[in-house]
Structure formats: structure tokens, C-alpha cells
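The complex appears here without one of its protein chains, the remainder shown in place.
Up next, chain A:
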């Protein structure tokens, strides 16, 4: 046993052993819980304890999904939905970030526009979806615009809070080193706000997805949202589940994407700065 010590060897504690052990065990546990849930779902519906008409079952979902991929348009729909979500997310988050940062440049300007930002945040953007569909058509554009509107204000508010958290003394120090405002902006304000914007990436990706799907619900010729709506209308509940699973998978992939983005943006920083 590696835990056992030889007689004259000192005990050197290695905390990393504990953490790797813990991580491995946690992973096994995570997989196990997932498998159990799937099994329960499958067998409870087979035994009739859960009504398979409403709950479908993992095996049916896989079968229906496979059919939707090979005979239907599931993959095209998935591409359509993820395309508008990602486009809306990136443009909305970037625009919101820039908007929030701009509040640093002028106090007067920031005081004038802050209440409007809060007011815009209060508007339930999804309720505007029918108008947007009329304005931008039933195609791709209206979904991107919805995702954009869902994300922009969250990013702007986060960037704005980041701007307010900038350490005045850091600004002072830079000015004493001869810095102009653009130097302070690039070297202090932007880096200070990065953790703030990073912290809302995950929220925004789900908001963008919600925006897109509502857009597809209202009116669309393609997309997972349209597929779910259609399947619901013809009471093909198995296909609804396929749509939900597809969206969940999409959501997970995009979540991992934001984790990667986070990693890139926070590179070179000490953890928990």
C-alpha cells in the first residue's frame, strides 16, 4: 500500500492525492447517477408506472430521434437554431459590453442613459416577439434579433457594474505615470470589467437560446422550436421529447463553449483575483 510508510521515512503530506482521488470518485458517481435516472425512466415507463404517452422513454426518444435525423430534418433544424442563437449571443453580448464600457467615458452621459437602460431591462423582450417577427420576417433575422435583445442588456448592466467597480486609486496611479484617458481605459477599465462580463456569459447563452426558441414558436419554417411546436400540435409527444433533448444537448455544447471562452479571457490571471 502506498499509504503505508517505511520505518525511517518522514510523512510528507500531498494534498493533490486527495483531490485527484476525490475527482475520480465524483466522476464515477456522476456517471452512475445519470445511468440510474435513464434506467428508472426507461423501466418505469415500460412497467406502466409512468405513462409513456406523456413521458415517452429514452429508447423511444433515441429511435424517434434517429428517424428524425435520417428521414426528417433534425440536423438542419439544429443548425438553424444554433446559428441564430450563437449569432444573437455574440452580437448582443459584444454590443452590451461596449455599451456598458462607454458609460465610463462620460459621467453626464452615463447619468442620462442609466435609467433608460434599467427601463429597457424591465421590458419583457419576449412579449415583443410577435412585433419583431412582423418587423423582421419569419426567417432567420427575427430569431437573431430576439436573441440579441435578450442578451444585450444583461451584458450592458454587467459591464456597467464592472466600470463602477474600477479602483479610483489605480486610475490615479496611472495618471501619475503620465497616462491619458485612453491608457486608463485600456490598461485598467477593460481588464477590470472582464471578470464581470465573463460571469454573465453562461446566463446570456441560455437567454439567447430562449429568445431564438420563442421566435421559432411564434412563426418559423425551420428550427427545433418549430419542430417542437408542430409535434405538439399533432400530438407526437415522442418528437417533442426529441426536440427537448436536442435543445439540451445544444445548450450543453454552448455552455462548454462559454467555459472555453472564459478560459481564454481569463488567461494569465491568478485564479480568483
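FYI, a contact is a pair of C-beta atoms (placed from the backbone, for glycine too) under 8 Å apart; a residue touches a chain by one contact, two chains touch by 3 or more; residues count from 1.
Following the convention adopted for this analysis, contacts and distances are computed from a predicted model.
**Q** Hey, which one's the missing chain according to UniProt: "Menaquinol oxidoreductase", "ABC transporter ATP-binding protein", "MBOAT family protein" or "Salicylate 5-hydroxylase large subunit"?
**A** Hidden chain identified via UniProt as "ABC transporter ATP-binding protein".
**Q** Using the document's definition of touch, tell me which of A:47, A:177 or A:264 contacts the absent chain.
**A** Selected residue, touching the omitted chain: A:177.
**Q** In the full complex, which residues of chain A touch the absent chain?
**A** Residues of chain A in touch with the missing chain: 167, 169-170, 172-180, 183, 187-188, 191, 194, 268-270, 273.
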